[in-house]
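Let me give you the structure first, and then I'll get to my questions.
The other protein chains are all here in position, but one chain of the complex has been omitted.
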Amino acid sequence: MIDFRVLPEKASTFAESVDPLYWFLILFVGGFFLVVCAVVLYWGVKYRQRPEEDRPSYHPHAIKLEIAWTVVLVIIALGIFVWGSVLFFRAYDAPDDALEISVMGKQWMWKIRHPNGMRETNELHVPVDTPVRLTMTSQDVIHSFFIPAFRLKQDVLPAKYTTMWFKATKTGEYPLFCAEYCGTEHSTMGGRVFVMEPEAYAAWLRGEGGGEAPDDVLAAGRRLYDRLGCAACHTAGVENRGPLLEGIHGTTVEMTTGETVVVNDEYLRESILNPSYRVVKGYAPLMPSYKNQLEDEELMNLIAYIKSLPKQQVAIAEVK
Amino acid sequence: MATVVTDPNAAPAVHYLNWRKTVASWLFSLDHKRIAILYLISISVFFFVGGLLAAAFRLELLTPEGDLMQADTYNRYFTLHGVVMIFFFLIPSIPAVLGNFLIPLMIGAKDVAFPKLNLASWYVYMIGGTLGVLVLVTGGVDTGWTFYSPLSTTYANTNVFLAAMAAFVTGFSSILTGLNFLVTIHTMRAPGLTWFRLPLFIWAHYATSIIQVLATPVVAIAIFLIAIERVWGVGVFDPALGGDPILFQHLFWFYSHPAVYIMILPGMGVISEVIACNARNRIFGYPFIAFSSVAIAIVGFLVWGHHMFVSGQAMYSSLVFSVLTMLVAVPSAIKIFNWVGTLYRGNIVWTAPMLYAMGFLGLFAIGGGTGLFLGVTGTDIHLHDTYFVVAHFHYVMVGGAVMAYLAGLHFWWPKITGRLYNHLLGKLSAIIVFIGFNATFFPQFLLGMQGMPRRYHSYREEWQLLNIFSTSGAMILGIGFLLPVLYFTWSLVFGRRAGANPWGAKGLEWEKASSPPSPHNFDHDPVVTEEAYAYTGREQLSV
Amino acid sequence: MSSTSHAEHAYVAHHFHSAEQQKEAGTLGMWLFLAQEVMFFGGLFCVYAVYRLLNPDAWLAGSASLSVFVGGVNTTVLLCSSFTMALGVYFAQTGDNRRLFQALVATLALGLLFIAIKLQFEYLPKYREGVFPGANWGPYGHHYGHLADVANQGGLQMYFVLYYIMTGMHALHMIIGFGIMVVLMVLARKNTFGPQRYMAVENFGLYWHFVDIVWVFLFPMFYLVR
Partner (left out) sequence: MSEHHIVTPATYLKVLIALAVLMVLTIAAAEVHFGEPFNLMIALAIAVTKAVLIVLFFMHVKYSSHLTWVFVGAGFFWFIIMVALTTADYLSRGWHSPFTG
């Protein structure tokens, strides 16, 4: 019982901003419960049936009271909603300069890959005070990446990318779990998150702290890009067959339906696997689907390569 | 209220229990009261099956390592526990037992509108139940009661198909029961029984039935699609075909969230009856309680996405579901206020059902209140799929619905059987259940806050202490649940005769029908001339 | 304990006060059952909506492989069967059991025709040529060869998964209807129905029309995707 706490240690900016809401809710609901108990006990004793007393039944007409507490409840409920939602907004989109790490869940382990290709299993090394974005997918069933110390969790799905971002605030070692039931060994599918000083992380990335040998993601992605012939359409000058991909990540593009979409990993993935779902305005749905031609791993490399393509002056001119 | 039963306190010579004695007269009975008894027996069996499974895996959770049973066994146990408790126990519990027994009596009808359909519902339920038992003996199922795809469709190698079929079939029993009640309440009310004279129990069942009829078919089809994918190999939620597992979650929760109100609304109906009678008072804010039931039923359809905040659902969808969740909590809170208000200036008698009802109030306040933690997106991210959720739903389902069911059973037992049970034991069991319950599930809130994920066969060592509390509590709780079985059975044989109205309660079932009621419920067709709960404060107990 | 005091007619069940009440209950019950059916099919339509949204090209290609002509003929057949069923209800209400019987025969015949056309010109040829999702998937035969070129083969299979499940579920409802129709035919033969007693026919009619409505939506949604 030493070091007992209601909430676990907090080690991310999100944890710091959300903890007050937990405490508010605990006090609010706890207080409500205590008031209900107190009133029940007090009236329960005070108004119990006694043979010597003749207390006729009470005929309440308390419309005003009813309306009053309804309104108060609605206001409190909406207040809590707004408070929580603002936090949720913040937890949603990562800052642009976030460090990109990819996560792959499979029965029953987490495979993690860093920007330079460094890999690890069931462990996640991240630098402190740096925004980190995880792009996650699963090879089989649904898993869920859960770090209690960060107060964050996100389901990881097959054939889809989900993301989660955080900024760790405290170095140390924190537990990592799989929170979505995924079969027999669900409860062992976890590990540790190491939050390190940036220098230590950089050293670790160079392979000085163990971990598997890095491989060259971008080179692998570039090879795929060539092999699959993407450039046949996505090159400036090819009669505008396909849009230019240079510097596309993070921009907003408009679809034929008028909808605008921010280009992120999930959008890139979808564009490659199911190009006709959303067609970029000004283009015909020519692009073939690459579904079933790419391993999850390859797709990640390809996307990493596309994201690495620098913004070019020509590109912007061309799009205009 | 013109006519009175000939001699209210003498047990009638002929009543629904004894007027025919063969087994067939029970199995093929069209009498809603007998069908209620059939349900009572069958759901009790399932409750104990589900409870014993829980007791078994709670024992496993005594230690952090998985030493008592294999991970696979553990997974099967909690899955079956969830499936059995939800589909075979709690959803039918209050409606099919108390609702079936009481709705016609309360509205002054001879039976439900479609007695044959009523019997058919029980058979459908039993077919589903038999399939469920078959699952149990043919190796079980380990997908969790939520059947999430693609685990259930592709990766699980247990008996998912059979389990899906069991749930599918049972769903139709629920639909037919709801349909029957809706029609009964619409068309069979006694003369003078206007909508605003109806007992709140009826309002609650009306709201419940809407959900049963409109939500259950969706889960039926969703589960059916899972079964097809299982058999056919390709299917509707298969990512390889561009299918989307999240879509299954939408369909599943479109039903399963409203389903939680199928479980709690009838309980709320029971609580209204029990509190009004035991406080010898008019219910505080009758129309607010009545309409809040309907509001819960309707708005309850709009919030299912709160189970999917971290599933990959769009952020804006999550926000919409979150705000609606906050709003659906309001009518429940209103009910709590009105029930507490009913005590004010009453003449309260502390009977066993009243103790259960007060237990309900406290536990439901905690259960519902922790629902707020989960309904807020920002806080649910951390709490989702942890023991906090497990604790939340046991507080509402066991602390809420099961407590209410027991309150109702204790309240109407004299009417159903014509016998009184040992009152002291009744109160004792209410207290044991209350204590055992909190000991079991309160520690789980703390575990969840600390991040212990649910459906975990083994866990981190620092969580052991709280788990020990929880398991010990479960043993106390088990005893608390066993106790009523003992004294109820005892009362069947040795219990004192109850008389028509031992509680001094208002309502047609107490004032116009004998205990046990006659086969056709009333000797004279009742006519209603006053509002529900016209208590004077001077009614006496005769228990 | 008998309730004869209230029974105006022998067929009013003991727990009802009047034929009126019994009829009202029957009608309400039937409509609730149909509301239930709406949600049952509704789940499928919901799946359809989402996947059509996600795979527009596959839907186009899939739809192009269905014959609007066959679909149109079948729609006509089904609309006619609804018409004969409606007539049947009229004859039941007016007590003309002979014509009721004929109307039911016509309805049944049209229903069977629908199923026959579906099997002969749609399900079977497609199945033989591999236009059937799953291990046998391979629409490379001469009729459906163009399907092989569609890039989004996964989405295309999904189109057919839904096509078979939804039209199959519709057909299943019809087949259940056939069974009930036969019972009604026997009863009509026995001169059962009349102005006081036609609820069974009327309610079955509601069911049959509902099944028709489902097809009214299935037809444009599968055959007419443009």
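Order of writing sets the chain letters: A, B and C. Residues in each chain are counted from 1.
As a convention for this text, contacts are C-beta pairs under 8 Å (C-beta built on N, C-alpha and C of every residue); 3 or more make two chains touch, one makes a residue touch a chain.
Computed from a predicted model, the values in this text were never measured in an experiment.
Asks: Going by the touch rule at the top, give the shown chains the omitted chain contacts.
Replies: Across all of the complex, the chain we cannot see touches A, B, C.
Asks: Using the touch definition from the top, which of B:194, B:317, B:489 or B:529 touches the missing chain?
Replies: With B:194, B:317, B:489 or B:529 as choices, the missing chain is touched by B:317.
Asks: With the full complex in mind, choose from C:70, C:86, C:113 or C:200 the residue touching the hidden chain.
Replies: Looking across C:70, C:86, C:113 or C:200, the contact with the absent chain belongs to C:86.
Asks: Considering the entire assembly, which residues of chain B contact the chain that has been omitted?
Replies: 186, 210, 214, 218, 246-247, 250-251, 254, 301-302, 304-305, 313-317, 320-321
Asks: Could you please point out the chain A residues that touch the chain left off the display?
Replies: 89-90, 92-96, 256-257, 259, 261-262, 266-267, 278
Asks: State which residues belonging to chain C touch the missing partner chain.
Replies: 19-20, 23-24, 27-28, 31-32, 34-39, 42-43, 45-46, 49-50, 53-54, 68, 72, 75-76, 79-80, 82-83, 85-87, 90, 93-94, 195-196, 202, 205-206, 209-210, 212-213, 216-217, 219-221, 224-226
The criterion applied here is as follows: only the chains that are shown with their structure count from here on.
Asks: Could you pull out the residues of chain B that touch at least 2 other chains?
Replies: In chain B, 240, 242, 244 touch at least two other chains.
Asks: When you check chain C against every other chain, which residues touch at least two of them?
Replies: Each of 54-55, 152, 154-155 in chain C touches at least two other chains.
Asks: Along chain A, where are the residues that touch chain C in the complex?
Replies: Of all residues in chain A, those touching chain C are 274-277, 285, 288-289, 291-292.
Asks: Please output the residues of chain B touching chain A within their complex, sorted ascending.
Replies: 66, 71-72, 75, 142-144, 148, 150-151, 154-156, 239-240, 242, 244-246, 279-282, 284-285, 288, 310-312, 315, 318-319, 322-323, 326-327, 329-330, 333-334, 336-338, 340-341, 343-350, 358, 361-362, 365-366, 369-370, 372-373, 376-379, 381-382, 384-386, 446, 449-451, 453-460, 465, 535-538
Asks: So in the complex, which bits of chain C are touching chain B?
Replies: Residues 1, 3, 13-17, 21, 24-25, 28-29, 32-33, 35-37, 39-44, 46-47, 50-51, 54-55, 58, 133-135, 137, 152, 154-155, 157-158, 161-162, 165.
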